[in-house]
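One protein chain omitted, others in place.
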Amino acid sequence: MFYRISGQFKTDYRSDHALFRVRQDAVLMGIILLFAWVIFPFTANEFVFQALLIPVLIYSLAALGLNILTGYAGQLSLGTGAFMGVGAYACYKLVTIFPEMNLLVAIGLSGFFAAAVGVAFGLPSLRIKGFYLAIATLAAQFFLVWLFEKWAWLYNYNASGAIQVPTIDMFGIRVAGPTASSFVQYYFVLFVVTIMTIFAINITRGHIGRTWKAVRDMDIAAELVGINLLRSKLIAFAVSSYIVGVSGALFVFLWRGAAEPNLFDIPLSFRVLFIAIIGGLGSILGNYLGAILIVALPVILNILPEMVGLEINAAVVEHLNIMIIGALIIAVLIIEPHGLARFWAIIREKLIMWPFPH
Amino acid sequence: MKTYLKTAMLGAALGLGTMVAMPAANAEDTIYAPNLSYRTGPFAATGIPLMNGQRDYIMMLNERDGGINGVKIEYDECETGYSTEKGVECYEKTKSKAVVTQPWSTGITLQVLPKTNVDKIPILAPGYGFSPMANGKVFQWAFNPPASYWDGASMMLNYVSDGDLDTLKGKKIALLHLDHPFGKEPIPLFEAMADKHGFEFLPIPVGLKEMQNQSAQWLQIRREKPDYVLMWGWGAMNAGAITEAVKTRYPMDQFIGIWWSGHDGDLKTVGDKGKGYKSISWSVPVADAPVMADIKKYVVDPGNSLMEDPADINSVFYQRGILISMILAEGIRGAQEHFDTKNVNAEQLRWGLENLKIDDDRIAELGMTGMIAPFSTSCADHTGHAGGWILEWDGSKFAPASDKLTADADAIAVLEEVKAMEYAEANKPWPINEECNM
Partner (left out) sequence: MEFLNNVFVAPFQDMAAAPDFFMQVVWEGLVSGVLYALIALGFVLIYKSSRIFNFAQGIMVVFAALTLVGLHEMGVPALLAVPLTLGVMFLLAVAIERVVLRPLVNQPDIILFMATIGITLFLIGFGEMIFGGENKVMITEQLGIPTGSFEFEPFGGFLLIEQKDLTAVVGAGVLVLVLLLFLNRSKMGRAIRALGDDHQAALSVGISLSTIWVLVWFIAGIIALATGIVWGARAGVSFALEVIAYKALPVLMLGGLESVTGAIVGGLAIGVLEKLFEIYWGQPLLGGNTETWFAFVFALIVLLFRPQGLFGEKIIERV
């Protein structure tokens, strides 16, 4: 009824391959963008910005990067956290060496460092496959975090070994540092995430995206039909690490404000992996749904007992929290292994049929 | 069936996603003092007794005196599991009504530090955090009384050299430390002292993943044969190090830990073999102190404490937790009296923490004689630089094994100034309290 697609005819191939083949999809997208760009920022308070909105965006971007590698190109990676770290440290060095540099440019450039490191660690993917590759990406994870700890040049030799985000202005507006307002930071992050998402949608729908899917489904077969495996896999590593690196720079500069090396350790990688898998591998939308679930859930679980008026010891809440997240991951996997994105697909399907199901 | 489940799941997810809940409003006649606790995670072993002590002292004040000057203190824990991410979330969640932030981890402290300048909430980090925080001109909102890590390091050196650092010339001192901002904290001071007094300084890092597997580090110690091993350990690392030290036959009397490495629970795992192990401490457990009797009477005996074993009441960490809450309570009391108000806010508490006067008389009034050394803070000195004692493990408990030690104030002051300025420079524009005379 509301999602009626009858009467929307397609008369050429172009419209059949359009991004929004159904008008309602475009309307829905518009509403979501309206919420993200206008309604949320003007209604949220500091806590909502810092604990929900900004982290959801940054984590979805990181998951998007991982999803390109794992969901589209089929290369399981457990080193996302470290690649985020490369982006963050590269951005830190750029900003401290060239204080005049525009932060947007610095973040854009720092992604290239992450991409270069990603390609270097992606090289073995030609010979190593499946779980062996996953463990191999752990080599990147552990080695890079160790390097962040030991290479004092990276954190400008300061005593604590952590990086602190300096105060940065852009066009006269304070965007990073302790005095920047969450409102500005939210728009900055939203802008970058929107651009990256458009880029990701286009690349995955185009020629490169199709070669990735072929490689994912069976790489030998893909090679036989003439796809250059080396190129395809390395592009996947580069694009994925670029996006992950940018998200890492955003993570530290626009949200956390400071970072010590072990922030980028394996729990961060797993967190991003959860988001990508719960959201749905091989889907762009899924990253956002997954991030909303994984970021918002603990926050809400922490607040919930207080709201209901239950006096539960903080430690017990935290234990329950971990248990619930673990159980939830298992539950989602059992009910719908293709993740939340598939949920939406099913609901959309039902809405189209409604009120006359078969 | 399966599709219903799916719809239900999605509904639940959407419901949770859209529900943006805010912390409930508070009664107005209490002072809200949150604590970013870590009773879970790999460091929980050290966290639990500290948090219990902090909580029980506030509970005792509320029970015995009806709070501080008639205002009850609302002690609230926000669990971080020692994760920086959760810590920042807790800070954001509590900051609207909190009068203080107790961040507990060096990582969280580093992240919260710049924000407190803007939000105007004092950080109270007793015995941890960032040593240059002593400089109140640069770190207006941060307090780490009664002693910083550099104080601890200097006291250790004074102890091993019997007060004359030049006797260390030509000796080798190893620092076994966690490879983490916390563990790296004393390195600048040790390096400066090594240059000045001619001893050899050897840092030995222990990775977060290697805390319970330190055989490589102890093999290095066996190879290098340092004259002293000083330890900056936390959580599970302490027990691991002491077990390895016993195994390598490293002489226990040359092995000294920082105050966070002097946890009864860690030493119980080695028992008698750990006899002679020492730890520097700014707090001393006193079993028969009047304050402990009150805590027993008002909190432990009625069953309101979270302590699992009542015998832990005399452990070093539980009593240190009590002292930490005492410092906060004294700050609140000072602010109440100075501003002549009952409900102090965060800015007034900042004044209170900057003007702490914990002298011998006050300590006696509090019923804490012998538990802590007297100190006072000022705008130039946010640490207080109180002295400390060496505690020695006798096989079943820690007992004081030295006279009161003090740190080398001059050497530390120089370094504090340099590092604080470096910090302000790297984070400019950083607000500096110009009214403050150093």
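Read from first to last, the chains carry the letters A and B; within each, the first residue is number 1.
Criterion: a contact is a pair of C-beta atoms (placed from the backbone, for glycine too) under 8 Å apart; a residue touches a chain by one contact, two chains touch by 3 or more.
Because the structure is predicted, anything quoted here is derived from the model rather than measured.
Taking the complete complex into account, B:K247 is the one of B:K120, B:K247 or B:K297 that touches the chain left out.
Taking the complete complex into account, residues 70, 76, 124, 127-132, 134-136, 138-139, 142-143, 145-146, 149-150, 218, 220-221, 224, 266, 270, 273-274, 277, 281, 315-316, 318-330, 333-334, 337 of chain A touch the chain not shown. With the whole complex as reference, residues 39-42, 44-45, 47-48, 179, 204-213, 215-217, 219-220, 222-223, 235-236, 239-240, 243, 247-249, 265-266, 268-269, 308 of chain B touch the missing chain.
FYI, only the chains that are shown with their structure count from here on.
Mean C-alpha position of chain A lies 36 Å from that of chain B. The part of chain B that touches chain A in the complex is made up of residues 2-3, 5-7, 9-10, 13, 16-17, 19-24, 37, 39-40, 77-79, 81, 83-85, 88-89, 92-93, 96, 106-107, 110-111, 113-115, 117-118, 130, 179-181, 184-185, 187-188, 205, 207-208, 306, 419, 422-423, 426-429.
Chain contact summary for the complex, chain A toward chain B: residues 44-48, 50-52, 96, 146, 149, 156, 158-162, 164, 166-167, 177-179, 256-258, 260, 262-263, 265, 267, 289, 292-293, 296-297, 299-300, 302-304, 306-307, 309, 313-315, 317-319, 322, 331-332, 335-336, 340, 343-344, 346-347.
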